[in-house]
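A single protein chain has been removed from this complex, and every other one stays in its place.
Per-chain numbering from 1; labels A and B assigned in written order.
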Amino acid sequence: MDIWFFLIQVLNGLQYGLLLFLVASGLTLIFGIMGIINLAHGSFYMLGAYLTFWLLQSVDSLLLAIVLALPISAAVGYLIEALLVRVLYRRDHLDQVLLTYGLILIFNEAQRMLWGGDVHGIKVPAALDWSIPLTDTLSYPVYRMAISAVCAALAVGMYLVIQRTRFGMWIRAGASNRDMVAALGINVNLLFGAVFALGAVLAALSGAIAAPISSIGPGMGDTVLIICFVVVVIGGVGSIKGAFLGALLIGLADTFGKVLAPDFASFSVYAVMAAVLLVKPRGLFA
Amino acid sequence: MSRLPRSLSILLSVAIILLGAYPLFGDVLFPNKHAFLMQKLTGIMIMAVMAMSLDLLVGVAGLVSMGHAAFFGLGGYMLAMLSPEYSAANLWVVLPAALVVVAIASAMVGYLSIRTSGIYFIMVTLAFGQMGFYFFNDSKLAGGSDGAYIMVKPAVEILGVSLLNLGDKRTLYYVGLGALVGVYLLLRVVLASPFGRVVSAIGVNENRVRGLGFDPVAYKLLAFTIGGTIAGLAGFLAAIQYGFVNPATLSWHHSGEALVMVILGGMGTLFGPAIGAFVFELAKMGFESVTEHWLLPMGAMIIGIVLLLPKGVGGLLLQLFSGRSKMEGGQ
Partner (left out) sequence: MTRISRRGVLQAGAAFATAGLVPTRFAIGQTAKVRVGLMLPYSGTYAALGEAITSGLKMAVNARGGKLGGREVEYILLDDESNPGKGPENASKLIAGDKVDFLVGTVHSGVAMGMAKVAVDTGAMLIIPNAGVGAATGPLCAPNIFRTSFSNWQPAYPMGKVAWDRGMRNVVTISWKYGAGEEQLGGFEEGFTQQGGKIVKRIMLPFPNEEFQANLTEIASLKPDGVFAFFAGSGALKFVKDYAAAGLKSIPLMGTGFLTDGVLAAQGAAAEGVLTTLHYADALDTPENRKFRAEFKAFSGKEADVYAVQGYDGGQLLAIGMDAVKGDTAAGSRAALIAAMEAAEIKSPRGAFTLSKAHNPVQDIYLRQVKNGQEIVLGVAHKALADPAKGCKSA
């Protein structure tokens, strides 16, 4: 394997990992603050992609479509929290798993009723629709780099929010205890609703920015969900930093797994997870 | 686990007797659908076995597994891989072999997962389940993502005399019923044993059990292994029934369905999850027949159960019947 080939594959792995981080961050955030395990997280990823596709039929710009899709996703997230999830805070994880599993079924069926079973694609916006030549045969799509840049910027942003703000302090305090949060004089319902909506937005944003380089179709949320679980488990449930490292690790494992051991590509990701758990049963940064 | 109220025991026995008699009168009741319904019921009884095995983990030991289908699927795959292509496998060889492999796999997964608890346990079992899914999905071992066929059903003979013809639908029906009743009784015996009492106590308060000088990890691991192995038995039977295995049998969706059955039926009651399997499958059949968007009512039903009926049908029955006979309030 020559050095260029290796470096480009590292780039591929990092790019995939950064995108995974963005999806997984919402999942781990919701758990970290609210103590809720949300299986329907992948459905928000799907929602973001479909909303962007749908809005693009009325507006011209991908950016505008994404910007419009986010408040809708936030509203859906907030409503679900207020109507359903709120009941679950005093229940155990099992009930959360089941309720959000039921939500997945409803989301999948709603998607089919609203947008049908066809597979759709979105054009990469013209300004980013070019590639940087790397070798004589290979070039790297600029849009993929743009995605990485957005994800990296958001990662830095999240780090700053968590380290420097009051909101971040609550997160670091492990605000999963409602009574304690209320004792701090915070409107718990509002905070939790906002966090759940934020998680939904992060997933929807990932789905939306990935839409031009992925295909939008039924069941797209399920695949993402499982890989996010792996990321979160590796990183430590509730830890943003862990999700970041876990995502990069999985991105690289997946990329090199495909090239070096194609027969065990999907398997390699789970092998990494098992290895981490052997050493650290609660993930890298729990 | 406490004894069932007598009236409930009688009710369940009547239900089992009715199930046992169904092949005799089904043809009269549903002349056109009988063969199909008998197959369907066989499948449901097998799923009921799986639901009960999951109840041992979820309802009794407090281990919420989202990867239980992996053991179900593995049981089926073992049959597919151990069966010769064009002749019958010997059940006395393949069944124990399959169960041993599933038991080893559950012990290994259990060993890694039980070190975690709560939400980690859910996520880790989910991920291990998917690992199993991808193992069969990606490898050429048994047809990859296309699945594999079992062309000839295993032979059940002693000294060359055929005891059961598993190709016969009615025979298979009774095998399913036998498994349902047998596993239920077996699990009740297990739970009544000293081991079972410790496992039940772990489900209620693990720290106290530890304080009493037991090692919860060992008990949980054994319970996990027993549950996984029984799920493997269910998968093995399902593979006999359909003559086909594919990776979807290991997938987390399948695990999720089994969990729903457990909750729907009432976790920790053993008989409840079996009822849950019937309610779940029949509801699905019903929804499918009313609307093409059947996932919608299905999802709504699951959410409704979580919100309104957290103790499930079994919990409801126990409540109804415990009024009449004395019963020392569940666990």
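In this text, contacts are C-beta pairs under 8 Å (C-beta built on N, C-alpha and C of every residue); 3 or more make two chains touch, one makes a residue touch a chain.
What you are looking at is a predicted structure, and each value in this text was computed from that prediction instead of being measured.
Contacts of the undisplayed chain with visible chains (whole complex): A, B. The residue touching the chain not shown here, chosen from A:52, A:206 or A:255, is A:255.
The chain not shown here touches chain B at positions 30-33, 35-37, 39, 43, 134, 137-138, 140, 143-147, 149, 242-246, 248-249, 288-292. Although one chain is not displayed, its contacts with chain A can still be listed: residues 2, 4-5, 8-9, 12-13, 15-16, 112, 116-121, 123-124, 131, 133, 135, 137-141, 143-144, 213-220, 254-256, 258-259, 262-263, 265-266.
As a working rule, only the chains that are shown with their structure count from here on.
Centre-to-centre separation of chain A and chain B, using mean CA positions: 33 Å.
Interface of chain A with chain B (complex): residues 31, 35, 37, 84, 87-88, 91-95, 97-99, 101-106, 108-110, 112-113, 222, 226, 229-230, 232-233, 237, 263-267, 270-271, 273-274, 277-278, 281-283. If you check the complex, the residues on chain B that touch chain A are 58, 64, 66, 112, 115-116, 118-120, 122-124, 126-128, 130-131, 134-135, 137-140, 252-253, 256, 259-260, 263, 267, 293-296, 298-303, 305-307, 310.
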